[in-house]
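For this view, one protein chain was removed and the others were kept in their places.
Note that the chains take the letters A, B and C in the order they are written out, and that residue 1 is the start of every chain.
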Amino acid sequence: MNPAALEAVGLTRRFGGLTAVSDVSLRLSVGELHAVIGPNGAGKSTLVNLLSGELRPSAGSVRLGGADATGWPPWRLAQGGVGRSFQRTNVLRGMTVFENARLAAQSRAFGLSRWLRAAAAEAGPIAGARAALARVGLSEAEGAVAGTLSHGQLRLLEIAMALATAPTVLLLDEPLAGMGPEEGERLAALLKALSRDHALLLIEHDMDVVFAVADTLTVMVDGQVLERGPPDRIRASAAVREAYLGHEV
Amino acid sequence: MIVASRAGHAALALAALAVALMPLWASGYHVQLASTALVAAMFALSLQLLVGAAGMVSLGHAAFFGIGAYAVHLLPAGLSILFTLPASALLAAAAALPVGALSLRTRGFFFLMTTLAFGQMLFFLFHDTPLGGGKDGVFVSRPALEAFGFAFEVPRRSRPTVLLLLNLGVLAAMYAGLAALMGTLFGHALRGIRENEDRMRALGYDTRRVKLAAFVLAGALAGVAGHMSAMTEAFVNPELLGWHRSAEGLLMILLGGLGALHGPILGAAAFVGLGEAATLLTERRRLVEGLVILAVVLVLPRGLAGLRLGLLRRREPAPVAAAAAEP
Amino acid sequence: MDVSGLLAQVLNGLQYGLLLFLISSGLTLVFGVMGVINLAHGSLFMIGAYAAFAITRLTGALWLALPAAVAGGLLFGALLERVLFRRFYRREHLDQVLLTFALILLFEEARSALLGNDFHSVPAPAVLDFSVPVTAAFSYSAYRLAVLAVCLLVAVLMFLGIERTRLGSAVRAAAEKPEMVELLGLDARRIHMVVFAVGTALAMLAGALAAPLQSVYPNMGDGFLIVSFVVVVVGGVGSVAGAFWGALLIGLVDTLGKAYVPGAAGLAVYVLMAAVLLWRPGGLFARGA
Partner (left out) sequence: MRDSANTPVPRRGLVALAGAAVLAEALPPRPALAQGGPLRVGLMLPFSGTFAALGENIAAAFEMHLAERGGRMGGRPVQIIRLDDESNPANAVQNVNRLVSRDRAEALVGTVHSGVVMALVQAARERGVPLIIPNAGNVAATRELCSPTVFRTSFSNWQPAYGMGLALGKQGAKRAAWVTWDYAAGNEAGEGFRQGLAAGGGEVVRELKLPFPETNFQPLLAQIPGLSLDAVGSFFAGGGAVQFVREYAAAGLKERVPLCGSGFLTEGTLQAQGAAAEGIRTALHYGDGLDNPKNTAFRRAFRERANRDADVYAVQGYDAAQLLGIGLDAVRGDISAEKELTRAMRGARVDSPRGAFTLSPSHNPVQNIYLREARSGENRVVGVAAEALADPGTGCRMS
């Protein structure tokens, strides 16, 4: 197995009296699509927010490429190669699709000494943005203002923005939510393809997709890891079946 | 925030030409009034870098304007403008740095309140201590117009004309610089932050540092405007730092349209014209000013120029409590 | 430093702080529940003070001004909320700032037209126009002590109202999590109007109480507005308890600073604010900070 690109060690997060994530450990490696499933309120989104730095862990640590990255702010993790999409679409709605992707790509060119470079002369980010849009299939819509896109297109733009930052780790929080079956299928294929050159964490409710694309599955219930393993084993697990799959599949 | 089109820039250039030729067609009083408006435009333009470009509404911005003006008083008399102008900008930036670093630990309304409080602190510093000559203000001797050993003596009669051209030149340079800045990676980052700061952070932007840079730069530009104010009027007083002036700057921005870089220039002209018209019509200037603001925010929320494109506006989605402080 | 002098100064600080509390609690609630920043809050204080001046001049009785300020404030606040502020809850900060700035200008202009621009002193009520010796050499006017007591009473009433009544708990919920109001199916419009009316009444009551202490003069609300902002920043978001402790702290720091560090008197509260921003940017008394 490849070395871990991003690793959670005993991550715990409490909100007041409630423990949303309890002692979760997790390894994400390039070439592997790691899906986290679990019922609503299991702590999946909190886990993503802990890994991307939006939340600080109450206990435990985050390791990026083997080095400690606990408590880093989001921008620093992003600069370190962690890209993410949001569960609720979170794009810059007043800008065009291309501008959204370009801003994402520019973040990597944004060293202190380069702040005052003319954006129009920066070929790298422009190419990076186009490539990311092409990969998710949004090239046609690049001139459209993001606020006018359809829901499915916005989900794709989320992923394109994450991709444009040239990450090694992709944290995708329910990318398929609200998509039609056809769109969903295409996106599933894209996810599988992306996992070849990224370490990919997928949170998803659509079990058909999850079991079709995931290399490894982690099942969370009540903030804790219930079971982990390849899809076949999870499908066969009595505990999982009882706690979760039983009443949803 | 958008930068004007080619046609828009042509119109701006024509307006600048008309202003430059004012000494030929307008009275001496109106030439001086135009200088006042140009200085106001510089101030509003520097504020636009915060409000229009980055979505940071500051009520303490006038403090940096005032510091830029007081710098002329604090520096030894007789220096060249080539020295005093950058010195004013630097001093204002030096004040903006700690104020910005502290205020930017908060967001939204809290940012507004902290900038207001720190701005008033600086106001009191000049109002209540002998540092700047106290609440009554002081005269300043105008910096010398000399460069590279070539001194330019201005006879009393033509001084308003020279000041007009000087102010026009500084404003034009400031506008051109900001227009170019909007096209840099930094300018793009600011625009992104105005749209959606959290997303920008997730994309890898250290948004607080970008905002601080904008805050300090805006402070420096306000310092330049303050310098030109002191140069024009040869008199400074603590009112230059007061928060009412900050609010007036915001009003100019709103009048001119929030969405465009050139909005504050139109807004400043409208504001000064409005004040002049108000004094001619009535003794109650505040009444006119207050009613005009009410009319604008109630009836014309997109500014006189109608340039505040709906698509460019961002509703404030975050609950206030959560936005109060960054984690 | 003599101990009796210090005692007198602490008393001064508490009295000033409690007055600040009346102003800043309204500010912080309006801000926490509706998300509106009201720059005209200081002008409401000014209106209360001038109302006390006018009532005292007409009737000779300051005590009439207190219920008048409360009743008038409730009505005036409800009216302002209904006619103006309601439209601005979802607007940009800039619009809210300018709306309330315009109100300052208009309130000051109305004050100038109705009552002129003079600095007026307002006599304390005759019953309280005597001095109580607090130390061997220094007396404290009975009216100041009465103000202290009234402010404390109002603070207690506010805590009871917020902690013990249904409406109070709705307001508390709204201030902590504005989205809760709709989740809980509360009548947001009613809560907004009540909060704004109470905030206005508190500011005007503070003005009426302060009139004999401060005199009345144009733009007198400005200074209080700024200091109230400092109180809210120091105390924390939308929390009445934060405003209470923050106001007392600021009152004491300001008063003792003026008495014992005269050179840096005006700066003490800002230094405190800077320290709070560095240490706990959410405010000293913010919940869950």
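The definition used in the following text is that contacts are C-beta pairs under 8 Å (C-beta built on N, C-alpha and C of every residue); 3 or more make two chains touch, one makes a residue touch a chain.
It should be emphasised that the depicted structure is a prediction, and the values quoted were computed from it without experimental measurement.
Enquirer: Just to confirm, in the complete assembly, which displayed chains does the hidden chain contact?
Expert: Taken over the complete structure, the missing chain's partners among displayed chains are B, C.
Enquirer: List the residues of chain C that touch the chain left out of this view.
Expert: 2, 5, 8-9, 12, 16, 112, 116-121, 131, 133, 135-141, 144, 213-218, 223, 255-256, 258-259, 262, 265-266
Enquirer: Residue by residue, what part of chain B touches the chain that was omitted?
Expert: 23, 25-30, 32-33, 36, 124, 127-128, 133-139, 156, 233-235, 237, 239-240, 242, 244-245, 280-281, 283
Basically, only the chains that are shown with their structure count from here on.
Enquirer: What chain sits nearest the middle when you go by CA atom centres?
Expert: Given all protein C-alpha atoms shown, the central chain works out to be B.
Enquirer: Look at all chain centres (mean of CA atoms) and spot the one farthest from the centre of chain A.
Expert: Using the mean of the C-alpha atoms as each chain's centre, the farthest one from chain A is C.
Enquirer: Indicate the whole-number Å distance between the mean C-alpha point of chain B and the mean C-alpha point of chain C.
Expert: Centre-to-centre distance between chain B and chain C: 31 Å.
Enquirer: Which integer distance in Å separates the CA centroid of chain A from that of chain C?
Expert: Inter-chain centre distance comes to 48 Å.
Enquirer: List, in ascending order, every residue of chain B touching at least 2 other chains.
Expert: 313
Enquirer: Which positions of chain B touch chain C when the two form their complex?
Expert: 51, 57, 59, 102-103, 105-106, 108-110, 112-114, 116-118, 120-121, 124-125, 128, 243, 247, 250-251, 253-254, 258, 284, 286-287, 289-291, 293-294, 296-298, 301, 313, 315-316, 319-321, 324-326
Enquirer: Using the touch definition from the top, list the residues of chain A that touch chain B in their complex.
Expert: Its residues touching chain B are 52, 54-56, 73-76, 78-79, 84, 86, 90-95, 102-104, 106-110, 114-120, 122, 145, 147, 161, 165.
Enquirer: Under the stated contact criterion, what part of chain C meets chain B in this complex?
Expert: Those residues of chain C that touch chain B are 31-32, 35, 37, 39, 87-88, 90-95, 97-99, 101-106, 108-109, 112-113, 175-179, 226, 229-230, 232-233, 237-238, 266-267, 270, 273-274, 277-278, 281-283, 286, 289.
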